[in-house]
Structures are given as C-alpha cells and as structure tokens.
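One protein chain is absent from this view; the other protein chains keep their places.
Per-chain residue numbering starts at 1, and chain names A, B and C are given in the order in which the chains are listed.
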Amino acid sequence: MRYLPLSEQDRQKMLTVVGAAQIDDLFADVPSDALDPEIDLPLHAGELEVERSLGSMAARNRTAGEGAFFLGAGAYKHHVPATVDHIIQRSEFLTSYTPYQPEIAQGTLQYLFEFQSQVAALTGMEVANASMYDGSTACAEAALMARRITKKTRVVLSGGLHPHYAAVTRTNSELVGDDVVIADPDIAGDEDIIALIDDETSCVVVQNPDVFGHIRDLQPIADAAHEKGALLVAVFTEAVSLGAIKSPGAMGADIVVGEGQSIGNALNFGGPYVGLFATRIKYLRQAPGRLCGETVDADGRRGFVLTLSTREQHIRRDKATSNICTNSGLCALAFTVHMTLLGEVGLRRMATLNHEKALKTARALKVIPGVEVLNKTFFNEFTIRIPKNSQTVIDALADEGVIAGAPGARLWPDHPALENIIIVAATECTTDADINALTSALTEELN
Amino acid sequence: MRYLPLSEQDRQKMLTVVGAAQIDDLFADVPSDALDPEIDLPLHAGELEVERSLGSMAARNRTAGEGAFFLGAGAYKHHVPATVDHIIQRSEFLTSYTPYQPEIAQGTLQYLFEFQSQVAALTGMEVANASMYDGSTACAEAALMARRITKKTRVVLSGGLHPHYAAVTRTNSELVGDDVVIADPDIAGDEDIIALIDDETSCVVVQNPDVFGHIRDLQPIADAAHEKGALLVAVFTEAVSLGAIKSPGAMGADIVVGEGQSIGNALNFGGPYVGLFATRIKYLRQAPGRLCGETVDADGRRGFVLTLSTREQHIRRDKATSNICTNSGLCALAFTVHMTLLGEVGLRRMATLNHEKALKTARALKVIPGVEVLNKTFFNEFTIRIPKNSQTVIDALADEGVIAGAPGARLWPDHPALENIIIVAATECTTDADINALTSALTEELN
Amino acid sequence: MAMNAQGRPSAANENISTPMVETFTGNRALVIEESLIFEKEAFAQTGVDLPEPEGLEDALGGLERAEPIGLPGLSEPETMRHFVRLSQKNYAIDMGPFPLGSCTMKHNPRLNEKMARLPGFSDVHPLQPTSTVQGALQVVHALAHWLKEMTGMPAVAMSPKAGAHGELCGMMSVRAAIEARGESETRRRVLAPESAHGTNPATAVQCGFTVDHIPADETGRVDLAALKEKLGPDVAAIMVTNPNTCGLFERDIRAIADAVHEAGGYFYCDGANFNAIACKARPGDLGVDAMHINLHKTFSTPHGGGGPGSGPTVLSAALSPYAPVPYVVERDGAYELVERLDQAAADGTHADSFGRMTAFHGQMGMFVRALSYMMSHGRDGVKQAAEDAVLNANYVQTRLRAEMTSTFDGYCMHEALFDDRFLKDTGVETIDFAKAMIDEGYHPMTMYFPLVVKGAMLIEPTESESKEELDRFCDALLSLARRAKSGDASAFKASPVHAPRRRLDETGAARKPVLRWRPELTRAAAE
Partner (left out) sequence: MAMNAQGRPSAANENISTPMVETFTGNRALVIEESLIFEKEAFAQTGVDLPEPEGLEDALGGLERAEPIGLPGLSEPETMRHFVRLSQKNYAIDMGPFPLGSCTMKHNPRLNEKMARLPGFSDVHPLQPTSTVQGALQVVHALAHWLKEMTGMPAVAMSPKAGAHGELCGMMSVRAAIEARGESETRRRVLAPESAHGTNPATAVQCGFTVDHIPADETGRVDLAALKEKLGPDVAAIMVTNPNTCGLFERDIRAIADAVHEAGGYFYCDGANFNAIACKARPGDLGVDAMHINLHKTFSTPHGGGGPGSGPTVLSAALSPYAPVPYVVERDGAYELVERLDQAAADGTHADSFGRMTAFHGQMGMFVRALSYMMSHGRDGVKQAAEDAVLNANYVQTRLRAEMTSTFDGYCMHEALFDDRFLKDTGVETIDFAKAMIDEGYHPMTMYFPLVVKGAMLIEPTESESKEELDRFCDALLSLARRAKSGDASAFKASPVHAPRRRLDETGAARKPVLRWRPELTRAAAE
C-alpha cells in the first residue's frame, strides 16, 4: 500500500525486536471476540481508480463558476488569486501541527500574528484571536463570553441574524441555562431590537449587513445595550463588506464575530471556513481560542509564541473559556495571504465592485413585473419578494442553469411570511450576462 | 500592476538617486524615433479576466482523459501521481536557476544525480546526462556525437524511426555536411537495416519498439555496425517499454536516446518533454548537455556539482559538443519523482498492464472486418491497416468522441503506401469501455 | 504564569550566546529574516488588479467606511516571498517525524488535496438546490457509511468541525437523551480520568455538567472498582479515551460500559486515538454510546498548522435520535438533506434532534480528503495502517528503553509513554531534552501530557515512518539520553541553537501581551 513504508521483512524484523511472535500479540488487551471483525468495505484502490470515482461524484455538482450565480446568505463566490492556493499547499504550512514548539514554528506563528492584526484592523477592534471554526460557532462563543463577562443569562438575537447562526447560538447558550430570545425577522429592515434589551440581558447579537442585506447603524444599539449593562455582539457574514461599511468597532461593538470565507477561501459546500473573533482588550481574558503574541528569544531576537493559554482547555480544563482546540489555521493563512495581496486599496476596490454589481442586479430585477426589491440599503446582497413560493422558483430556475439566490422558504421554514422572499447576492464575479440570464429566467418563470 | 513592486514614489526616489530626470534618460542610447512605438496590443487585465479567456480556449480542446483515447506515436497518456505535480511546484525547485552555485543548489543537483542514475539503469548504459529538450533533439545530438567519435559522415536512419525524429536528425546532420540515409518504412517489421551500413557510416539509428510498435533485437545490428566501425544509436519514444523489454545497453547500443515524457510528465500538446541521453563512459567527453557529479565540500561532506563543463558552450564556446544550455530540468525532476514512486516493482507492473491493455485492444480490433493487425510483436502500441484513408477515418471517429490513434497519412504524407495505416496505443489508463467504444465506432465506420 | 503548550514554563533566561558566525543581514544563507507585512510601508499598494468601478451612486445609507483601515498591501512577488520565507521557519511532517503523542501526525497524501480542489467540490455553495449538489451529498453519505461500518455504530453526525466539536456533539446528545428521560436536573455529573485531554472536561462543562475524576490503576488504566464507587444516579456519562492517553487499551472497556449503563449513564469515548484500532476493533462492539473521530488524525487530512479539522461523531442507537441537523438521507438513488427539525421528526432517524451545531453541513473539504484516503487504503489498508502504527510505537518503545524510562511495562498501542526518571539528577528536564531534539532535526514528542505522569514524553510515530527513519530517530534520542547522563546539561539548556529562533520568552509574552502590530502605527501609516 503506497502510504505504508514498512515492508514485510521490516515488520518481521521489528516484531522480533519487540519480542512478539505476531502482530496480534500487541493487541492482546482487545477483547479477543472483538478483534479483527468482518468489515463490509472495499479493498484498497490505486490513484487512478480513486480519481475516477471521486471525479464522477464531483461531476454531479453544478459549480458556482459554471454560470449565473446569485447565492450568498453566509457564503460567497469570490475570486481567489492563484498565489493563495499555492502558498497554503506548501508542505511547511499544510503538514505542520499547532505551533507548540515556537523555535520551529515561527512561520505559522508570524502569519497568525499578522492574521490577528488584519482582523483587528478590519473589524476596528483592539484584539482578535487566531480563528474559530466558522462565523456561526464564533457567534455562539461570543454569547457565552458575554455571559461570563456580564454574569447575565439572557441572550437577545436580532431577527436579522442568519438563521443558522441563531440556531447554533441558541443550542449552545441554552445548554448552559441561558434563555435565548430571537426577534421576529423584519424583512423591511426596521427592526427595533433595542426594545428587547433588559437588565437581564447579557448581550444583543446583531448582524450587519443583516441576513436580508440591510445595513444597520449599530451605535444606537450599542448605547442602549451598554446602558443596560449588556454587550453588543456584532456579526458579519460577508467580510468584504467591511471594506465599504463603517467598522463595528467604530459603532460601539464589544465583541465582533464573523465569517472570513470571502477572503481567500473557496465555497467548499459549507466548510472548512474561518471564524473571525475580535474584542476589546479589557475582555481579552474571557476570549475563547488561541492567541499569538510577540516576544523575544534567548538571543534577543523578536519571535512569536502562543500565549495566554491559561484561558484554554489544555491548561485550564474544566475552567477553560471554551473547549476549542484545533481551529481554522490554514483557512486563516488563506485569509491572510489574500488580504495581504488586496491591502486596503484592493479591499476597498473589491468592495466597491461588489456593491456596484449588486446595484446593477437590483436595478435589473426591480423592473420585472411581480418582483419587489425590499432594501433601501444594502452592500452586495439584497432581498426580493415574489408572488410565488421561493423554493419552487429557485428550483425551477436552477433547471434553467440559473442559481438565483437563497429562498426564504428554506431558511425560515417556520415563518410562512418569508416563504416568498429570495436573498440575492452579487460579487465581483458577476457579469452582465449573468444578470441578463437571471432577469430573463425570472421574468419567464413569473408570468 | 500586481507583478510590479515599485510604487510611483519609489520610482521618483530612485530616479533622483541615479540622477535622471525621467525614465527615458536611461534609454538615451535607443534611437529616439524607435523609442516607445505604438503597439497594438491589449492593456493589462486581472486574474479573473485572464482565467476566463484562457479557460475558454482550454475548453475548446478535447482532453485525452475525456474518453476513448488510443493515440501514442511519441507521446503517451499515462497516470501521473499527484505527489509528482506537488513536488515540481515547490518554489525551491520551480523558481531556481541552473545549479551554478552548488552550496545553495544541492536540492537540484542531488535529484539530477538520481535522475542520471535512474536513466543509466533504465537504459542499461554506464552514464546518462542531465536531460535534453526531448527525444527528437536528443536523437539529433546522438548522430552528431557519433560523427565526432567516428569522424565519419554518413548517418543511417531506420525506417522504423519516428518520422519527426528522422526529420529533426536529418535537418541537424545535413547542416554539418553529413549525408543522411533514411530506410523505407517497413510496416511488416522485417526491415533489413544492416544492409545499409557501410564503412562511411558514423551511426545507425534504430528505434525500439519501432514507430509501428514492432519489437526489435538490436544485438545483430550492433554487431554489424561495430564491424564497420559505426555506432548503434538506440531510440525509444515510450520509456515504460524499458520496464518490459530488454535494455538497449544489453543489446549492444553505444548511445541510447529517448523520450521521457511517459514518466511523470503530462501530454502538454507536445511539450515541454524530457530527452533522455545515455552512453558508454569511453564516449563521455563527446556527450552533449549537462552532467552532475559527486564530490565533497570543504568539511568533507558529500555534495554534488555540475561537472565536465569543458564540453559545454559556456566554457568551450565554438568547440563545444553542443550549443544546448537550458535543458528540461523540471521535467527531469518529474521523471525522477515518478520513477522513485514506481521503483523497479512498480515500473514492471505498469509495463505489464500497458502490454495487456494493448493485447486486449489488438485482440478486439483484429476481428473487425477490414481491419488487419500488422504486428507479430509489440509492447503497448501496434499498427493496423484499414481499407480507407487513415486520416479520414480518424477524423470521423473523433467526431464520435473516439481518438483512435495516429494516422499514417499524417505522419508519412509522402508514402502513399502508409496512407491506410493507423498506429494504435493503449496504456494503463485504457478501460474495457474505451476498447468497446473504439471497436464499435470503427466497425460502424468501415461498413 | 505563562505555560507552554504542554503546561510547563519556558522562559528564555538561559542566555547562552550562540556560536554562530554573525552576518551583516542577520540571515544565515537559506534562513532569511522576514519582517511583518505591516513593517513594509505598503499601505498604498495592492497585489491584485481589479477593473475600474463605474462610480454608481451607492446604497450604503450613509454608513460608508471613511476612516483608514490600516491594511498593508504587497505586490504578488513580495507576497510570495514573504510567505515562502515564513514557511521555511516551520517544521512539518513532509520534512521528518512529527512524533506528537495523541496528535497522530501521519502522511497527508496529495491525492486528497487534488480531489478536494475539484471544482465540483470546492466551487459548490452549501445552499444550492439539492438537485444541483447530488455528488456532494453522495460524498457525505459515502463517508458516513465508511465511518459507521468501521465503528460498528448505527449513526453518525457529520457536522462537527473538529474533535472538540465532536465531543460537544456527543455530550449534547447525552444531555438531550437525559432531558428526554426527564433527568436533566438530577444527572449533572460527568466522570473523566485525570489523564483525559483538556477538551473532555471543558466540553462537559460547556454542556452544563460538572466534572469528577475517575481514578487510574497502577497499569495506567481506569480503575474499574474505583469507577463503580463513583457511579450513581447523578452520573450523566463517563468520558474515556480508548486507546487512552497513556497509549494503552482499556482492557476492562466492556465492564466499564456495562457499569455505566447499569448506573443509567452513557459512555462517551474520545476517539482521538482511533488510528490504533481502525478496522481492528469496533467501538460499537465495546459498548460505546458516542465517539468523535478526528479526520485530521486517523484519516490523514492535514493539520494545517492548527486546523481546519473535522470531527464526525458516531452514535449508538440510544443516542442517535438526538443527533444534530442537518444530515443526508438516501432515497432510491437520490440524496436529500434533512435540515429541519420537523423533517427530522417525520423522517424518524433522528426524531428528537437537539438542533444545529454549525451553519451549513460540516467540513466538506475534509470529507473529500478523508474519503479519498479511505478509498485508497480500503479496509485492508486501514487495518494494516493500525497494525503498523502499533508496531512502530512498540519498536520505538523497545529501542528507547535502553536509555530512557518508560512509564509502564509491556506493550503499548500506537504511542509510547516515557517519563523523566532517566533524567534524574542530570539537571536536564523533559523540556530541555525536547529542545535538544530540535537541533538534531526532529520535532519533539508531546511533553508533560498526560498530566498524571511526571515529565511525560509521549511518542506517537504513526504508520507513516519507515524502519530506517525510526532507527535514525531512536539513535538520535539514545545519543541525547547518554549525553544528558554524561552531565552535559548546559548544552541542553542552550538548545536549540540551529533553529530559526532559540528558546522564546513565553513568560514575558504572557505578562505583557502584544497580540497585534501596533495599531497606532497602523493608523498613522494608513493616514
């Protein structure tokens, strides 16, 4: 077997050295009737065979790059420079472990330090950690962190928070006995979340732009929350938006979490992605996840190490701020490389292009009879209402080769009111031809 | 522009340092009327745009992996392990120069030493060089080398030598005044090349398996050549065949040249490929191309260097054995990595699989009415005769999605006798389904 | 006080100057110093070419980002060089043994990377209509099948993002099951050995449980009698790693399972060490109720310098009703994605799902890699790999016992546990020994874990090491052990000297944390 270096002779020699007659002597502690069970799975196969069967599965999927594609709602189709994928495949990054031996892990540690610095700058916060699994789990961790800080047990979630994020946060917070309030989705973008904040509230969680695409001013919410001794957790699912929209830090957020997939990472059918987590220094010791810090070596040269690990499970065990161990290191590298290529100049331009593509798409859609664009404000994603069930229409358009967006019927199964909405996203990859394909297919479908 | 690090400020600062008012001061020696001409070409474009236009060109080609494919005749569709392509893309290999500074080029030098060792073993020769452009130019260099060694000026080429190889060899040998004799192609495989060798003959060039697939015993030819003071140049276009067939070295060849593409390298529409060149130690100093040799460093540790460069153009200039400078380094690396994975065990099995696929294909074809298989012996390639013009049939089958082989009409435009033959190749990538597709399409076409 | 990753202080106070020849640049030939991207004065550059915007009127509602962000941009060549230089300061599996006990650093096949990058997998959105992603769902379903077959468990939750997330999934299922039994108020205690990985207690607490310890016997295994003592109506579950973190198989595993079940609790098995028994023994045959599988350990997906991972969690019949959404079901050749609780309830397989653990459907990119590995190895290869992993560990254990003190007698499973008794009175500590290994060209083993063993050194070679490589490795460690005993402690204290950096001041790093490039400068530079 190509992955196994030991030859039969090697095995025999080694068994002799360890003083075993046969390999199963080493498995003597396993209940004998449980040893070597019949397993109904195929035998080994060569590369060519594996490539053929996985290739045929891959061929059964419609790719985002294949044609008109307007699906976002938490994951976005962006162009990732070839340099990014090349660098993350370097053996020294790809096949190394968590940088626990800093003398021979400065490569990983320095990019984590750069990643933390980029995320802090992007979110307008003071510090960021070395990544979480994804935006949704980062959101859940933020609520738990707010609980530890405020010692309060009521979590208020905006109705504009991505329903998956809301579900994950609820699952986790209820486990520790919090009560979780989720505001009704307000597709018009006039949600009054402030009204839900009370003295028991540990945090209010608001996404911006919200899942419907509306851009929100977080400052009033932050002020209201702080007044009640609650924290504002700001969430984003489209990192590119931060190149165009005022940072959550500048609008008073205490914890900022979001999905970093848009920068450097492919769609990957939902994962792996990279959770961004930033906060204020005063809350640092309650933050989950790894942190990389600057220091010096025995010769006084600058270097980097994982630090403040007394917050973490491997040191603090049942007192840890989170159980997270493995995070999204390599996705964070992809983020850092892409962001390094972009820089502020490139990010801002990319954001502008995304916004303009969305403006054009909205403009083209709103003239279609029966289609209503619900947003006054948006970045690269907005919501339309149609006279039919959104899932039905989405499926019909998919058969025409057009992926029109995210159907409300799928994201909010228990909100009939949202049955007929579609969340439409555009990015720098969207072409005029794509927009035409969408509009004509939708027009077709609606009359 | 993403590839250019200098900013406008940098340029200004630097112009000041060099004492120039503007950039064109540095181009003062260029005739002013010739400076900055109007050039009718597009402006720069982003990655996304370039990917789209090159992607659309790529989409216009039918790939070998896409379906039934039986084309060989000098280039072969084999499976290359993913490890190979990963390694040759490592920055340290991909973006380094010819290893002229051995202290910081041991990586390149050691694999070249391993490559030379592998090629020598594979061909059954004493020494091999660090690669040539491809098999055809290696063949031409071999004839020139034979001329230098024998001081004779008549080159005899077998009719079973790939017509491109023959053409390239003739072009080069005639330039230095040799007369070049090309035997008539003998599709039955009974060529009597020995009759053409005379006292003026510097070398006789024989391909094995020959272009029609026939396997030849080179020993009698070697003996006859040596008797007349000529050298035997043995040629192969399918390196995998050496895993099954007696080595040219064992059959008396003096110089062995061949195409190494089959091991580690993709089809690439004809290039880059890697020319293999091996010979006997006594002829070494007449050999073209780079040689890597073992030595020690100042601490006595083993290391490798380019050596015997007194044969080469950069030292010997107009007395050099060849003008070759850049060779096929990275393709040689691909060859070495793939061969390292295969090893003798894997190469022999791969060869057996290739042979068996060809046996099955031949067996399936010969029962088709009108089809005649011309080979008594073959490795993974053989020749059939059909009652129609081969090019016409090949084109017709291509429209059916079947690439049936190499048409005699294309390879030997001036040999009407070969108009109706097709050279059919099979490899480990050939499936039973492919064979069925070929036979049914051909049956169809022929009645 | 700051701790290093294995819970031991590491201050760089031994200021022994290096004997290195100094250079003007600070570079040492191929070891090239590299500044931070923020220090390159490149706040006005970019390494991407994007088309000119058209200048349309925006719809940002007056909330556009006016203030500078402070993100440096580098041209493509500079970017490439920056990260290549950084990478060259790392050690990696592709360079040599990475014998971190409990981490299973095995070979990462590049075929997996190639497959995961097929556009059909990488360029697919999780919310596409299921009719357009049948192949993707097929991968999830196929991998689930392999995992269930190998573990002999009836169900598997695919969405957990890593091992710890899988633990969360398993313990959430336990919590849900207990709630369904109406015992959520009473069953609050979870038992775990002190040797357990930190994620176990952390996970239990995150699920609202309290943690109590299971004592170990002198053979390094769970003390069955003592465990029974601890069991009671308030015990929700036990969390036991098997093979355990001492590299030993829990002989009494079935008795343990029976005892827990008798007491009305569940058996969570930490599957991080599954590599030792994959296709050799099935947790399903041993009484396990839930177990996470680290695809990034047992099934060869790369660790990537800390992630991403993937932690599918197999569940027993008792827990499977509570599995999270979403999950994939196959109905006559077509694959469906069950995302809604009402669907799940109707569908029946996971009728009382505890809900959602993450957005979307899990680590698809890792699923493809793991499936590619499993198909390549097959059941025979996976079994052979387990045997080779155990053989390699025992070979190393046997050879190193010549100079080093191994904590327990007899055979080990996939990892060999040593302690620092052989360093007694040498002045050399476990950490010094480990750092000296770095100069010899090796990544250290896991140190100071499990916590129950003083100066622990946990060595897991995995099946990816050749005998030749293991012999070189053992020779090096034996030489170091002899040197330590010969009283050359200062050399150990000074090590490493050949690495890109010598020992780093972790204590100082934690005392005054500097966690990002100086923001004031960022802002200044950006303005």
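Just so it is clear, a contact is a pair of C-beta atoms (placed from the backbone, for glycine too) under 8 Å apart; a residue touches a chain by one contact, two chains touch by 3 or more.
All figures in this text were calculated on a predicted structure; none of them were measured in a lab.
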Report task. Quick one: jot down which shown chains the absent chain touches. Result -> A, B, C
Query raised in the report: Thinking of the whole complex, not just what is shown, which of C:376, C:392 or C:426 touches the missing chain?
Result: C:376
Report task. Specify the residue from the set B:181, B:194 or B:320 that touches the hidden chain. Result -> B:320
Query - Where the unshown chain meets chain A, residue by residue - result: 1-5, 7, 44-47, 49, 81-83, 85-86, 91, 103-104
**Report entry** Interface with the undisplayed chain - residues on chain C
**Finding:** 19-21, 23-25, 27-33, 40-41, 49, 75-78, 80-81, 84-85, 88-92, 94-96, 107, 109-110, 376, 438-441, 464-466, 468-469, 472, 475-476, 479-480, 496-500
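Here, only the chains that are shown with their structure count from here on.
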**Report entry** Multi-partner residues of chain C (at least 2 other chains)
**Finding:** 44-48, 50-51, 74, 76, 80, 84, 109, 111, 113-114
**Report entry** Per-residue multi-chain contacts in chain B, two or more chains
**Finding:** 2, 47, 81-82, 86, 91
